[in-house]
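Complex shown without one protein chain; remaining protein chains in place.
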Amino acid sequence: MKNKLLPLSITFVFIIIFIIFFKGLQNTNIYTPETKTIYKVPSVSVKTIQFK
Amino acid sequence: MLFSVIGNYSLLLGLFFGLVLLYFSAKNFRNSQLLDTKILSFTFLQFFLVVISFLCLVSSFVVSDFSNETVFNHSHTTKPFFYKIAGTWGNHEGSLLLWLLVLTLFILIFLIRTKNQPVKYRVLTLVFQQIIIIGFFIFLIKTSNPFNHIYPVPSEGLGLNPILQDPALAIHPPILYLGYVGSSIIFSSVLAATTLNIVTKKWASHIKKWVLISWIFLTLGILLGSIWAYYELGWGGFWFWDPVENVSLMPWLALTTLLHCILVLEKKLILTSWVIILSISTFALSMSGTFLVRSGILNSVHTFANDPERGLFILIFLFSLIFLSLFIFFFFHKTSTDNPSSFFWLSKETAIIINNWFMMYFLSVVLIGTIYPIFLDVLSSQKISVGPPFYHKLIIPFLIPFLLIMAIGPKLKWIKSNLEDKIYLITLLIVSILISFLIVKNFSSNFLINTILISSAFYLFFITLRDFFIKGFKNLAQNIAHFGFSLLILSILFNSLFSSEIITNLKVGQTFENTKAKIVFESISQKEAKNYRSIIGNFTVQDSKGKIENLSPELRIYNQPNITTSEADIKTTLLSDKFIVINIVQNQEFFNVRYQVKPFMLWIWISVILISFGGLISFLKKGYEK
Partner (left out) sequence: MYGRKVKLRFLFVALILITLILTVFLVLKSLEENVVYFQSPSEIKALSELDKKKIRVGGMVKKNSISIKSSEVKFIITDFKNEINVTYSGAIPNLFEEEKGVVAEGFLKDRNFFSATKILAKHDENYMPPEVKEALGEK
């Protein structure tokens, strides 16, 4: 390609956009809600069997 | 438990076959007399594996297998059966599985339906699609696996958000994804066609069906989202310029533009570079949308749970695809040296090129409005939000010339035209203006722009209507779609001009009265349902003509998760909707009551259905008209 200006400048623009989005991901103010996890664990009775 | 194991291994196998397909494609590409039958078989196998995985997830939801982390987080034993199934794709991991389902399905159909196309083209399209597919497999397996185990196994789940328990929202993702994700095929095939330098009239004809399928489903998908927002969110609106909405609108705008350009490219070898750019952009916008709403970078009223790690993956994946496309475009695309010898200003091509300008302008406005807050936050730590006035101010004035050109453009012939029926065109214009004037004259605000806007919409309305009666089935698809669009603009305009609302705080037994309506808060009743308790407000509303309506909005208190939602009561007629919603403030006796009269809501939905119906007609047509 003779004229490399256009592809280079467009690539440059996209690199800048990528960097901005990348930075944007760093401080995303995500608030993790306190999930009320209700674990109902089945109760199991265990007998130890000793083998002689 | 077994479902999780099968589901998980199916995904791993699917990924494996993706790599296998790349290998065989490379082999077949060099030696390309016939498509290697192994390729077709493996493509089918990959799709089949994704189907199995998907069905495993559905089954896990249906049987409430809480050893599966996704099911635990998003379901509950008391969820109605239908919503257990819909819950499969109503979460981040499941929706990605839906992405894979559509990606693998479409490439399979593509291979089957392109038996008459050059082998190199088919194989290369498969290669690009597999790059996307493999990327998604890795994304899914590594960061968003729907088959994670949790132990000990809980006996109850955390519940699906009740807002999502709605029929429209249940089918909204599958329909939307068929459109959204369907544009992946257009992306892959345009990259293949560019590499092989076969972006020609023939190629345009071939790809048109795919563009139409994607477009029809995307249109309907957006419609479903709006319908859900209207019925479920309780604000009485159907479009809020929320980032999640904008993110589906942008690919739609690009896809619609692409559709029109394909129509040109079918007839004349021009705009090839532009078609390539649009094809790439549509899918890139779809993927960007996915990135924006799932990564936590944007704040919106209805986003998925956010996770920056996933966001990073999508960001890198997306930009890799973009840079790949840029490379292919600049390296392989040769702008055609033989320019068409004739170019006349008054022609259909010009009209479509002008349409492109407007569409790209609208797209830019939505894109900037959506992304600007992110840029500003990163560059200057200011937190802002871009509201509806921004979009309205920038878009509405330009709708006027847009509608007018939409009316006249299709009447122009290809290459060169002189305008026929000049008398009819001018007469209808005058009629439109008169009607608009009569309608708008009682409103003092924005009188001029409303009149001109409604006139333009009416103009398109009458022109397309007349064309239907005079020319019958010629250009039927285009006629219906454009007519639908005029109806959409008219419905939205009348809806916004003639809507009225009353907001007041009432206790049980109280009445609100003004010149427009009398609202009586008669009583409260309670109801118990499977997974919620409801408080129903019974109202009688009397309008200015004396007509009385009974409306019963509900407040639903769900048990898992502990959420209260308001269900509006909406009485729909052909002419207007009566919409009432109540809200209660904790520990207060008052109910906040919002009563709205919204004209022509039904016509808004009908017009969008008409628009996609136009697309369907075009899809079903055999060949194209001369």
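In this document, chain identifiers A and B correspond to the written order of the chains, with residue numbering beginning at 1 in each.
Going forward, a contact is a pair of C-beta atoms (placed from the backbone, for glycine too) under 8 Å apart; a residue touches a chain by one contact, two chains touch by 3 or more.
As the structure is a prediction and not an experimental result, all values here were calculated from the model.
Screening B:Thr143, B:Thr504 or B:Thr572 against the full complex identifies B:Thr504 as the residue touching the chain left out. In the complete complex, the residue from B:Leu105, B:Ile163 or B:Leu324 that touches the missing chain is B:Ile163. When the full complex is taken into account, the listed residue touching the unshown chain is B:Ile368, out of B:Val63, B:Ile368, B:Leu434 or B:Ile548. Of the candidate positions B:Leu19, B:Val63, B:Ile112 or B:Ile384, contact with the hidden chain is made by B:Ile384. Panel shows subunit B; residues 161, 163, 235, 299, 301-302, 339, 343, 357, 361, 364-365, 368-369, 372, 382-387, 389-390, 393-394, 503-506, 510, 512, 555, 561-566, 581, 583-588, 590, 592, 594 of it touch the chain omitted from the view.
In this text, only the chains that are shown with their structure count from here on.
Between subunit A and subunit B, the centres computed from C-alpha atoms are 25 Å apart. Residue ranges of subunit A in contact with subunit B, taken from their complex: 1, 6-7, 10-11, 14, 18, 20-30, 35-42. Here subunit B touches subunit A in the complex through residues 152-156, 158, 291, 295-297, 299, 306-308, 311-312, 315, 319, 322-323, 326, 330-331, 374-375, 377-379, 561-562, going by the rule given at the top.
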